[in-house]
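Worksheet for the structure shown next.
What follows is part of the complex, with its chains left where they were.
To keep things simple, chains are lettered A and B as they appear, and every chain counts its residues starting from 1.
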Amino acid sequence: MLLTALNYLGIAAFAASGALIGVRKRLDVFGIWTLAVLTGLGGGVARDILLGVTPPVTFKGWENLTVATVSAAIVFFFHPQVGAVRRTVDVLDAFGVALFAATGALTAIHAGTSPIAAALIGVTTGLGGGILRDVLVNEVPLLIQSGEMVAIPALAGAALTVAVDGLGGGPDWALILGTAVAFGFRILVMWRGWTAPRAPDGGCSAHRRRRGRDDAAG
Amino acid sequence: MLLTALNYLGIAAFAASGALIGVRKRLDVFGIWTLAVLTGLGGGVARDILLGVTPPVTFKGWENLTVATVSAAIVFFFHPQVGAVRRTVDVLDAFGVALFAATGALTAIHAGTSPIAAALIGVTTGLGGGILRDVLVNEVPLLIQSGEMVAIPALAGAALTVAVDGLGGGPDWALILGTAVAFGFRILVMWRGWTAPRAPDGGCSAHRRRRGRDDAAG
């Protein structure tokens, strides 16, 4: 069943992103494993809590934990040798977000929520694991970093999943199209290096820079 | 209905505080929006999860998301030009905490919880969004910072809301008095610059300072 398969794939992608950051942060093997498992399973747990599914599906068997563990082990032994770690994490994160946004939205529809709730729960499923990962390693989440635009592609993909399923396209096409749009949109953003505007300055830069220092000191 | 109106106001206040920190951290427009939305909606989601309301109310419509978005947009275009950013965030945070402590407590009573549970759920609703905001931007939360005393006014406001409603004062007066006391109490703390005691030293300061360095190094 496609929903289950894509869900495993999402867990593997997120777990790999967590493991890779663990390698980069020089954690030991247990730290890497813990980070990978929390990153891989976090989104699904958030989804089930929002849907009132208790205990969450992840807790009912060893499958999800095993997928995350295998993914972490592969990264541990074969992590990229060249300096592309940061971009690799970003691509894995983009893939995980896209898969979880689509599968989360479809799972929510199956659970009987409204289309709006399904789309928003899909987004939350997509973002949950990555937030947990970045907060645990004490970094500002990718989610709000400049030039990443993480939430918008997730919202587009989740909304498309809900729309395709609701318009009679069937769950398989909904998942495939939702994932493809969410992933493609975000990769496009990263590849083109689109930068989004910051808040208007409203004063001279020197003034702002001074204010920044005041804030940091305050 | 007053409960709904004050709830929107709380979302707007918290979303503005998140957006303002996003501006200060030089996030781009999407990062600012994401941070504002998570800050504005976080407390209400925590409340509904604690009450077993699934999916949380926020996920069932666009209203809350729209309020947070509009609030973020206003901050984005008209954020304060002068160096008062940090205090503005604190006042918005104080207002959001007060509103959510009162509305969270009243929502919990309406859901049939005990008075004690209602007061504590009110506090959690008030604190949830701000914790999420500060953790996401990688700062020690206002909640535990010295001289802020965030939790005590929230507890006072939530408890008063529960008491007024329980003693027959009606929900409107409960909300108004609870919010006013929680907000006024915290503003008073900030305005007077009341400082609370730290742990007794128990040794000479030089010794402590050396220990601090050891800990930081350890």
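General remarks:
Here is the rule we use: contacts are C-beta pairs under 8 Å (C-beta built on N, C-alpha and C of every residue); 3 or more make two chains touch, one makes a residue touch a chain.
Model, not experiment: these values are computed from the prediction.
Because all chains derive from one sequence, the complete complex can be expressed as a copy number, which is 3 in this file against the 2 shown.
The criterion applied here is as follows: only the chains that are shown with their structure count from here on.
Per the touch definition, chain B reaches chain A in the complex via residues 22-35, 37, 45, 49, 52, 54-56, 58-62, 65, 75-77, 79, 81, 83, 85-86, 135-138.
Those residues of chain A lying in contact with chain B across their complex are 49-52, 108, 113-114, 116-117, 120-121, 131, 135, 138-141, 143-152, 195-200, 202-203, 210-212, 214-215, 218.
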